[in-house]
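Sharing a structure below in structure tokens format, with a few things to ask.
Shown here: the complex without one of its protein chains, the others still in place.
Chain IDs A, B and C follow the sequence of writing; residue 1 opens each chain.
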Amino acid sequence: MKKINEDQNRFNDGKKFDVIVDRLEKRGVTLLDIAKVTYDLQKKYVESLTMETCLDHIERVIMKREVQHAILTGIELDRLAEEGLISESLSTILLSDYGLYGIDEILALSIVNVYGSIGLTNFGFVDKTKPGIIGVLDNKKGESKNKCNTFIDDIVGAIAAAAASSIAHRYAETDEIIELYKK
Amino acid sequence: MKKINEDQNRFNDGKKFDVIVDRLEKRGVTLLDIAKVTYDLQKKYVESLTMETCLDHIERVIMKREVQHAILTGIELDRLAEEGLISESLSTILLSDYGLYGIDEILALSIVNVYGSIGLTNFGFVDKTKPGIIGVLDNKKGESKNKCNTFIDDIVGAIAAAAASSIAHRYAETDEIIELYKK
Amino acid sequence: MKKINEDQNRFNDGKKFDVIVDRLEKRGVTLLDIAKVTYDLQKKYVESLTMETCLDHIERVIMKREVQHAILTGIELDRLAEEGLISESLSTILLSDYGLYGIDEILALSIVNVYGSIGLTNFGFVDKTKPGIIGVLDNKKGESKNKCNTFIDDIVGAIAAAAASSIAHRYAETDEIIELYKK
Partner (left out) sequence: MKKINEDQNRFNDGKKFDVIVDRLEKRGVTLLDIAKVTYDLQKKYVESLTMETCLDHIERVIMKREVQHAILTGIELDRLAEEGLISESLSTILLSDYGLYGIDEILALSIVNVYGSIGLTNFGFVDKTKPGIIGVLDNKKGESKNKCNTFIDDIVGAIAAAAASSIAHRYAETDEIIELYKK
């Protein structure tokens, strides 16, 4: 295995990033939609928070390889279910968003974990309250028998929660931290 | 290693169970307090749900060894912080319930996972909205400099969420679930 | 929602169990193959361990709903990749068992967690050393361009590790454990 050129690697990450953005859009989700969820989650903790900052952190989250793999896999399963290519009984489980199926939460957790366990709470909260785009995706589930948004809503909630964690880590108050971490 | 006598093992589990109940009560939490959180989480999904059933599932959760270990460890860290036995900087982190410290969520996750990933959402939701006893525990944090409820509130939320998952698994039957557990 | 008849539920679980066994066999894996991995993992800790006991615990693991969902999802992704139904770039990732793709480990973790975190070590160990059927599955990956065993080997390792944890929990008794399960 030859050592990679890091600049090439970053360029390459840019290409992968575009693929992910494109896939999300094909499922009806823009980065701005996700950034709005993050903004609502973090606004009360960071007074100066802007949508630009939220969007920036959404992009950081999506640059992570682990996150990209979870997104690609979840979106693919939704698509395959819609196209009737999943065998039974998994097909019925996915198309009905069966409540005891937890693999969507498992994939979401692998996204949330990228910025540590503090994102768990935010993920659970948006997964339950379904703000903004998450509610839109959830409502689409009932539109037709062949619509499958089982994975995409958890994925979007997880990206929003991970970006909120990323912001929290970045904005951690200096004075407090100097206080906290002194020996 | 000789095979253990299973009856002894169960008796032993019963003894451990009593220890756990006692420790929770010393931190101001009864099983009934936790059962109320579970009841509010699951009532809308299971019409016939009673407090007795919730209490029964809380007890099942607390019979699990993994859960007992997470409870014992978290409660011990809260107590040690209150008694000034934790060294810095961890002491300040715990006594201030520092927002970027996520080990409490990590312990909670090991409780939630006992009944599978579907409990994640409920855990995140109660951790954010702080219903009932969880809010009471959270408010006590500010009462004095030496009060530490950093772990106990997440532990209680995790037990309530795990019991909700346990109820969901128990009440599941294919035909109904499609109707009732649609997410 | 009416309370379900528990006997019906168990019957239903039995039906699901048969489906899982059938799917595993179609991917070249019998429960006996997995039980052998568990036996080798636990024999040194439990002198009286038999293959029958291992097989019994493998069956308990596979009766768990969370485990069944992880198995169904992972096996489906392997099958879909082989049949050319997965879109790029995920298709190439799966068919090449790309080393930085970690969703197979994520699914495996959801199986291992069913009996608590003590299974993590055994899972990691068999995933690295590839004993018995796991090595057979791994070798098949290179056989042809269209063979995909990306998920099945991790799933098998996770079931074996979860069964080992299940056995450890069952054979535990305080006095002995201190002697025998010292890590």
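The rule is short, and it goes like this: contacts are C-beta pairs under 8 Å (C-beta built on N, C-alpha and C of every residue); 3 or more make two chains touch, one makes a residue touch a chain.
Only a predicted model underlies this, so the values are computations on that prediction, with no experimental measurement involved.
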Selected residue (touches chain absent from view) among A:38, A:73, A:117 or A:149: A:117
Residues belonging to chain A that touch the chain removed from view: 1-6, 8-9, 12, 15-16, 19, 22, 45-48, 64-66, 110, 113-114, 116-117, 169-174, 177-178, 181-183
Chain B, residues in touch with the chain not shown (by the definition above): 16, 19, 65-66, 69-70, 72-73, 76-77, 79-80, 85-87, 89-90, 93, 100-103, 106-107, 109-110
Contacts of chain C with the absent chain, listed as residue ranges: 45, 88-89, 92-93, 96, 98-103, 105-106, 108-109, 116-118, 120-125, 127-129, 168-169, 172, 177-178, 180-183
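Everything that follows uses one rule, which is that only the chains that are shown with their structure count from here on.
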Leader among chain pairs (count of C-beta contacts): A-B
Rounded Å distance between chain A and chain B, as computed from the means of their C-alpha atoms: 26
Of all residues in chain A, the ones touching two or more other chains: 100-103, 106, 109
